[in-house]
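With one protein chain withheld, the remaining protein chains of the complex are depicted in position.
Then we have chain A:
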Amino acid sequence: MNNARKNEIKDNAFKVFALVCTSVGLIVLGLLLYNIISVGLTRINWDFITNLPSRRPGKAGIYTALLGMIWVVTLTLIISFPIGIGAGVYLEEYGKKNPFAKFIEINIANLAGVPSIIYGILGLELFGRLLALGNSILAASLTLSLLVLPIVIVATREAVKAVPGSLREASYGLGATRWQTISRIVLPASFGSILTGLILAVSRAVGETAPLIVVGALVYVPFAPKTPMDQFTVLPIQIFNWTSRPQSGFVVNAAAAIIILLMFVFILNGFAVFLRNRHNRRVKY
């Protein structure tokens, strides 16, 4: 067998290998989706979304969990995005490039890898007990904000770093101040990439359960939260609770709630991807 033939075989072998790898992921995902949809889809109706929790699976709904999740995620976004974007811009545009900055940079990246339960314990002690916020929505949002901040900061830094220096020079050359250059040139040009980081952060916040359990999210909340100081539950916790019940009706409920949660994440991601694509079409450099 000559060399060219050998290389061709290797080439094809790798192609097949890559295809198999991709397929494994897709097939597992497909099976999971199929399983959940076949169990839960028929359970989804308007009552399921607007009913309060109940001991009887047929009457139980996700109203309080869904509202709790929207409260928690919205507050998390409001708290973490300005801080994260501000910190990212500071580190990239203002901060000096010295060993201390390098040290901070590495540690922020490390924070993104800290297990979420640790954030839960920190949140419980700092927000729940020290600031006496108890097991409120605000305490949970602050905890999740800490959790997603590294993601937002790193994404912002990368996005800002990717803006060509020549654009900054052009702006400074015309007599722009640093803030004018950042607000009118750098941030608009990096908006699309920052948005990608924000999508990741939102998805992470929506799916987190462990830190919220530690902070004190309740499993059974018979009322809809009305202020950030109210007690709450969120969808993942409701799902976790239902799957541990013995009655088969709750398993169906859990599957249905998973479908709603997935739809929620898909819609959020879809919206963000739409915004990003529209933005990237306008801004190329």
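In the analysis below, a contact is a pair of C-beta atoms (placed from the backbone, for glycine too) under 8 Å apart; a residue touches a chain by one contact, two chains touch by 3 or more; residues count from 1.
Everything below uses one rule, namely that contacts and distances are computed from a predicted model.
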Query raised in the report: The chain that is not shown, which UniProt protein name from "Phosphate ABC transporter ATP-binding protein PstB", "Cysteine-rich domain-containing protein", "RNA polymerase sigma factor" or "Response regulator" does it carry?
Result: "Phosphate ABC transporter ATP-binding protein PstB"
Query raised in the report: Thinking of the whole complex, not just what is shown, which of A:A170, A:M229 or A:M263 touches the missing chain?
Result: A:A170
Query raised in the report: Where the complex has a chain not shown, which of A:R5, A:R56 or A:K96 is the residue touching it?
Result: A:K96
**Report entry** Where the missing chain touches chain A, by residue
**Finding:** 96-97, 164, 166-177, 180, 184-185, 188-189, 282-285
